[in-house]
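All protein chains but one are shown at their positions in the complex.
Our next item is chain A:
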Amino acid sequence: MSVNLDHIIRVSPRNGQPIVDDVSLTVADGSFTALVGPSGAGKTSLLRIIAGLDPHQGGQVSIDGARVDNLAARERNIGFVFQHYALFAHMSVADNIGFGLSIRPRRTRPTRAEIASRVAELLDLMQLPGVGGRYPHQLSGGQRQRVALARALATGPRLLLLDEPFGALDPLVRRQIRGWLRDLHERLGLTTILVTHDRQEATELADTIALMRHGRIVQAGTARQLEESPASPFVMEFTGDVIRIPGRVEHGLFIADMPDIHAFATTGADGRADVLIRPSDIRLLPERGGAMAWLRQTRGMLGTYDFTTSVGIQGLRFETVVPDGAAPIVVNCALDISAGRIARDDAWIQPVAVTATAVPALRT
């Protein structure tokens, strides 16, 4: 089932501030989409609007081309998995999973035996054999999460919504469940929308990532698209490690505030600006300046440098690829940026990465 969000707006009932601010998004049939972003970005609110749990003040939600705005949550036939599982504590695992079927009106309700066999089937699918008779408090966090998922799948929903489903699990269980969930999605082909604040989780699970901030979708696309052509400095910082160096644009050159950083050409307008660099795009050039770099620590290929300029107090710490046998202290060096993006405030001055050409170091 495809989901189409068209200019969705939701304002906070308490202070009238927008929580979801004009969001449009299309989720393709059978896809796995992740809503990612820092907390308070409106991801969960958007998910709850799709589910019908929260009202929205503008725009429309369509599922498979049909508007569902006037459909109550219970009539939408959407599976929802909550962050804290929301299992019914007073019911056995089997009763939890069978709940959605057992409350149907008599006409459409399966028989008790049919429900039992469906529950057994789902427990099997979730790799939870034999726990049907137990109660939620007797299960581990990972097991509870899978029971919650089985319960959501029991009624044969057309869409699955997951709200930070791994938030309360320890990292090891988290990784296991992640891989397992991806497998499950591939097997069932169920359109799935996941909310998470963890970009790695999103990258690992989803085909499409919609990055949210301040109630808006900043950029939507594949993980690769987001990483290779980030729409804003925020996207670049969210999708990977970034070194941000303040400076200014002058006469077609970006000049860092710190000395001993090579300037490079840009087409941006003059004024204050920052350059954002991936750690792999930075290099130390010995004997080319007056700065000192101290290799603080190494982890395999990566090392953390403390870069101190000739002025002395200005410093920069960055992590980058370190060649074998690198000296622990590099004196009289300069910093060369091979590629970076120049930003002013929260927007690019130049939307594409700048590749530095050989511009002589500016000594100030």
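Everything below uses one rule, namely that a contact is a pair of C-beta atoms (placed from the backbone, for glycine too) under 8 Å apart; a residue touches a chain by one contact, two chains touch by 3 or more; residues count from 1.
Here is the rule we use: contacts and distances are computed from a predicted model.
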item: Chain not displayed: protein name in its UniProt record ("Chemotaxis protein CheX", "Glutamyl-tRNA(Gln) amidotransferase subunit A", "Sulfate ABC transporter permease" or "Heme exporter protein D"); value: "Sulfate ABC transporter permease"
item: Per the touch definition above, residue among A:Ile115, A:Ala152, A:Ile243 or A:Ile342 touching the missing chain; value: A:Ala152
item: Contact residue for the chain not shown (choose from A:Phe80, A:Phe166 or A:Phe254); value: A:Phe80
item: Which of A:Leu53, A:Leu285 or A:Ala326 contacts the chain that the document leaves out; value: A:Leu53
item: Of A:His137, A:His251 or A:Arg299, the one touching the omitted chain in the full complex; value: A:His137
item: Touching the absent chain when the full complex is considered, from A:His90, A:Arg187, A:His251 or A:Arg299; value: A:His90
item: Touch residues of chain A, complete complex, unshown partner; value: 13, 51, 53, 73-75, 77-80, 82, 84, 86-91, 99-100, 103-104, 135-138, 148, 151-152, 154-155
